[in-house]
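A single protein chain has been removed from this complex, and every other one stays in its place.
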């Protein structure tokens, strides 16, 4: 199994989620993160001073998948999270040693 | 070493934490995430319209453990995060290449 | 490639980020987490009662790096996140199977 | 019955003015400062300012997504300041000054910069500067109400231009027609505290604005629940409390007329809230807080024109009607017609103001517990006047609004870019973020 | 001394009523509208409404967990609306109307729907509709105070049924006994602005409710610190400011009596806050903000019955006593007896109201800087009256509350399901979430 972590733009979540659902992926986990990268941040103003804010709000998507669909999933994320602009994010793929569904105790492919 | 990631229901954190403490686990890290899965979300109402909210608030528990207790820890999480209802969550187990305690520089088994 | 996860004190983020930038690391991802560990939490007061709060606010830093700089990065984090006090946090190192830059589709070393 | 009637009707800004210049005995008697009346109207002025700052600002800001919360607050405070300055410079004069030959249509410039109104000048039993300030708070909140139509996508410069022109070209004339002794006042239109002048003008303008501006990106598919309902309720409560000044202050005296105005205002707010809750509960299985307080505002807007003329039973009835009709209109506009009047300005304020204006003709009747009509009027005649007023105000507002927005759109884009819209106006327009928790 | 005394005592709602119908010279003199008094009481009405909406609502909502914030706000606004409608329909009449032969116990239905109270009807020197509205705001806040007893687990339908029946069966009679010319009024019980009528009834009812409803899941083991202390303080400050209207308005005139009422009210709030802070600091090593403002509310509740009768020194003393005793009672009820009166309604309002009622007998004495007793009274006699009043009100409240809750529990469950409780009432009952930041 693979565990795929994608850092994406918040506005792209809905597109990506729909694409993954289309591939038969039924579960995923999302969290809010702050990204530092080439994109740079933005400037905030406070009473006559400008502050450089380095971080950019991003979403982290985590999804565990069987080996055979991993490539497809990576491809789908790449295609649907893409805007062509700096800051689109990254996809990281890990080997997943084991997966368990808490409710049933099922493991691995059946668990995800 | 193993790195165990568990997605659980927020209300189960205290139980799980106590169970792990019982196994001699002294450290863990928790974050708030949103889960998409079989459980489905809920409906919110806003001025006469209903909105389907897809995500469900979950907690992500991360704990690094020596290989020999990994199975026990997985078992404890499975038992104590279980309510028998859809949405109880998943446990993912990774191989951990290295661990370092920042304060002392200790590594691996001594670090966790 | 390695994927380095560090749990650090929030006040140390700026130091660490600067140190990593010094090593030529151009990207990283940060999220807010709650840590349980030796450090213990703190006491909150509410109308004549004291509550033990177990968790401590921490930041989780995630950075993917080529194998050859991994050690340097770990060292830099260890040095710059260190205050010598309990609760300084941990560094976890994972093997990263694959990395993709969403914008360009570049992979692995070029992606990070 | 004539005398008490007169005293009640005096409550409306319009007639107290008419009386003031009529030179008859009653007016002469009135031409002494009454410190109690003055105390109440200064207080009412503070209450109505409080309705906008921060009441309405919070009410609206809580309803948008968190990335636009500051922009909505900014719209409200900016409009408040622009309107205040314009009001002093010449808009008060246009609305309440003497227009000479054109007085049926518009006031003159004689009172620009509050000229001639020293601290001793009176308006009825209160200092003219207090009357000026009280009316200014109405001129602040009315364009601010329209903010609810265009948040999350509008260009800030366009907001400023539109609101300023709107105050001059829509608000000033309509206020003059009805409260400044203009043609609708002479026709006997009853609008105690602004069903037409405030709520109908704002509601209709919202609709025109939205049609010309377009919907928010993703409307109606994307989920946009209010980011902070607690903020919405806080604002709604402040609006409710402030409305005592709005309607009660429109009596321009600390009197039983003011007392009755706040009574019916309060009762209408209560029944409209409960009505909305019951409908929503029946339809969706859950009574929501946002729905509840939307009902509150609907009830308050609806009673506004009627609040000096109806009795407690009228308050009850108008509240129920407001809750039901405004609920339906929110659904009609947003769900059915898919017009993105984002915070439902037309469905709540426009419809409420119109409803109250029409129902005044019925519930002012003593038979329905009302305080009675002016001499020579009855329900049918009054209804004619009310409808004439409503149509005239609506038509004027649509036409002038359209022209204003066309002019503004030549000077500056009406909308921000799609990218800025996605990122949110707080950062892109104002360089700030709403929450750094 | 008799005359000034009389004027002061007139301040209390009760006696001004008695005088009004007594037909003596003073009353006749009073039977003219005073615009200054009217201005102040309309303002006070707005201030007291502001105490509930949004003051109390925010105060309570900030104290619960974030998953229940909206439900608490909803309780407050719903109770406000229900109480307002009931007040108009017949509860005002029960409380302040003439009960004929039964007048010692309850008023009649003669003033239902504010019958006979046109805009000219007076109550003392103010329009009766203003008196009606002022008193209505008390009838709004009193059942809303009880909300603090049952949040995070109560069934919303039960809240509505309970609160409505409570207003009719507990509030109306007790208000009549003490302020409406009933038997406790005749006995000379002093309760200027509602130590018994408002705070004791609410506090005792909270206790009865909690005992019958049960504690929150996980109480007291699980951690439940307030989710938003800033919201709590905002609400507390609004309560403080609004209390000027509550106690100062109870003088029913813009006078030195009103001025003294706000003076002692303010001082008591200040000393109670500081007292609470000092105790907490000594016991826990840290002065908390939530503790501080809890002391504020304790000081305000405690001075309420006394505020028309004591002087500044009384204000100081009552504040200190309030801070200390209420602190102890919070600990006693929550920690020691483990009764989950979740937001400490009994320990703060019940105990405060009782304490102030008792201490009035002492600090009304001119020797302790007070404004003196009615003719024929002294500290001991007054103490007897005060205790009789307190016991009667407490017993009535316990018995009737018990019956009401039994009835309600037959009609609908008192609590939500454990699952809904875990998930939070905001989503499960109202379909909304408190924060979408």
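Each chain carries a letter (A, B, C, D and E) given by its place in the written order, and its residues are counted from 1.
In this text, a residue touches a chain if its C-beta (ideal position, glycine included) is under 8 Å from a C-beta of that chain, and two chains touch if they have at least 3 such contacts.
Computed from a prediction, not measured in an experiment: that's the story for all the values here.
All shown chains touched by the missing chain in the whole complex, by label: A, C, D, E. Screening E:206, E:254 or E:416 for touch with the missing chain picks out E:254. Across C:5, C:19 or C:45, the residue that sits in touch with the chain not pictured is C:45. The hidden chain makes contact, of the residues D:81, D:337 or D:407, with D:81. For chain A, the residues touching the absent chain in the complete assembly are 44-53. In the full complex, chain C touches the omitted chain through residues 11, 14, 42-46, 50. Mapped onto chain D, the interface with the missing chain covers residues 33-40, 42-43, 45-46, 49-50, 53-54, 57-58, 61, 69-70, 73-74, 77-78, 80-82, 84-85, 88, 113-114, 118-122, 126-130, 132-133, 136, 156, 231, 254, 429-437.
Note that in this section only the chains that are shown with their structure count from here on.
The chains in contact with chain A and with chain D alike are B. When the CA atoms of chain D are superposed on chain E, the rotation angle comes to 120 degrees (nearest 5). Separating the CA-averaged centres of chain A and chain B is a span of 18 Å. Multi-chain contact residues of chain C, defined as those touching 2 or more other chains: 31, 94-95.
Residues of chain D found to touch two or more other chains are 225-226, 284, 286, 288, 290. The list of touching chain pairs reads A-B, A-C, A-D, B-C, B-D, B-E, C-E, D-E.
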